[in-house]
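For this view, one protein chain was removed and the others were kept in their places.
Chain naming follows the written order as A, B, C, D and E, and within any one chain the residues start at number 1.
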Amino acid sequence: MKISARNVLKGKVVEVTKGATTAHVKIDVGGNTVTASITNESVDELGLAVGKDAFAVIKSSDVMIGV
Amino acid sequence: MKISARNVLKGKVVEVTKGATTAHVKIDVGGNTVTASITNESVDELGLAVGKDAFAVIKSSDVMIGV
Amino acid sequence: MKISARNVLKGKVVEVTKGATTAHVKIDVGGNTVTASITNESVDELGLAVGKDAFAVIKSSDVMIGV
Amino acid sequence: MKISARNVLKGKVVEVTKGATTAHVKIDVGGNTVTASITNESVDELGLAVGKDAFAVIKSSDVMIGV
Amino acid sequence: MKISARNVLKGKVVEVTKGATTAHVKIDVGGNTVTASITNESVDELGLAVGKDAFAVIKSSDVMIGV
Partner (left out) sequence: MKISARNVLKGKVVEVTKGATTAHVKIDVGGNTVTASITNESVDELGLAVGKDAFAVIKSSDVMIGV
């Protein structure tokens, strides 16, 4: 599937922490760590694990700018 | 101000396109282009312009993972 | 790409309205009309047009419940 | 209350899973399962339970398109 | 309709600015101005106009904390 989200950043999973329902997944994207808060279900379905290639996907309306 | 958003990615503005009310701002973050959809008002208040240093700020609950 | 977003609803594009920077795309999903607000850029890149098959993709943390 | 969110999809609750603070609620909307990640508090206040009629409510800026 | 969103703040519309597709609506909530970016369609359907009572509705997963 090709998606409308403007931001699809290639990286590698560096940490997966499952909670009761919500997991935090950290991806290294070119030296930056990007944290995603997703469902445990998604972690399982995508087979996310440390070392795996993955993309951080972010809709542009969810990106703010700071200066 | 220090913010709870987990993702604060340092970059440089490479494009600013204002619409009628909504602007699209592109930031180069270590070679990746990150697109933000923000208000024209914010562009003006932050003085965003090509070449300026800026951060892309993203709440972790707005980050998805793709594989 | 397989994505963590829990909601991927199959439908057909019934309306595309481009604005200055932001487009509104309506998809018929099993009789329900789902409206997406996305960038004009995405409309062009995905070649969205009336009659085309498409999916509405929604992260579960963006879904509220009403009763 | 009438709300600006463009997407108000009628369905029936098919699953409620409470976590430590965050619950996952699944609604059947015309054969599609829509998953919402909301607070446990909201589950209690709305009295959400399997079999109950409910709406999935989604702001159009939170809907992406995939093809 | 009763909604799961934890934040429903009562106020009064103080400004409505329509763009090509996206409108900015400002509500005074107890002295604070809250800005909403919604569709022009919603502005019309809700009959939003300066002076009208209205609520700002925000899902808790969309609220960040700054210190």
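The rule is short, and it goes like this: a contact is a pair of C-beta atoms (placed from the backbone, for glycine too) under 8 Å apart; a residue touches a chain by one contact, two chains touch by 3 or more.
None of the values given here were measured: they were computed from a predicted structure.
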Where the unshown chain meets chain D, residue by residue: 1-5, 19-22, 39, 41, 59, 61
Contact footprint on chain B, counting only the chain that is left out: 1-6, 8, 36-39, 41-43, 45-46, 55, 57, 59-61
Residues belonging to chain E that touch the chain removed from view: 3, 5-9, 24-25, 27, 29-32, 34-38, 42, 46-48, 52-67
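In the analysis below, only the chains that are shown with their structure count from here on.
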Separation of mean Cα positions, chain B and chain A [Å, integer]: 17
Junction residues of chain E - those touching two or more other chains: 1-5, 19-22, 37, 39, 41, 59, 61
